[in-house]
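Every protein chain except one is present and positioned as in the full complex.
The block that comes next holds subunit A.
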Amino acid sequence: MGLAITVGVFGVLVLFHAAYSTIQYKGLLKITEDEFSGPPFNVVIELFVGLLLCFWAALTVPGKFQSIHPHSEENRIVSLPANLDFMIFNHRGKVSPVELDVKLR
């Protein structure tokens, strides 16, 4: 958890650094009066690294993925709820009442 958050923060910092480098590069281009055709290669690499780190952190930090398949082990329906709306009280339990010393005080 702690590691993932650190990596995520680091990834965001890398992304910011890539943005900063691009701005600096554009400023440099203005001095040399060249056309801007795209960021330099090392900035693109940096962007990708930052993106990957952020991706990894975003998929790890919130927790595990849960299955959406109806037949998966967690989602498999094993029994229907007892139909409590139609519950009836004169069943065989009447003959053998609960031997509990219960009382509402």
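In this text, a residue touches a chain if its C-beta (ideal position, glycine included) is under 8 Å from a C-beta of that chain, and two chains touch if they have at least 3 such contacts; residues count from 1.
By our rule, contacts and distances are computed from a predicted model.
Per the UniProt record, the absent chain's protein name among "Phosphatidylinositol N-acetylglucosaminyltransferase subunit Q", "NEDD8-activating enzyme E1 catalytic subunit", "ER membrane protein complex subunit 2" or "AP complex subunit sigma" is "ER membrane protein complex subunit 2". Panel shows subunit A; residues 69-90, 93-94, 97-98, 100, 102-105 of it touch the chain omitted from the view.
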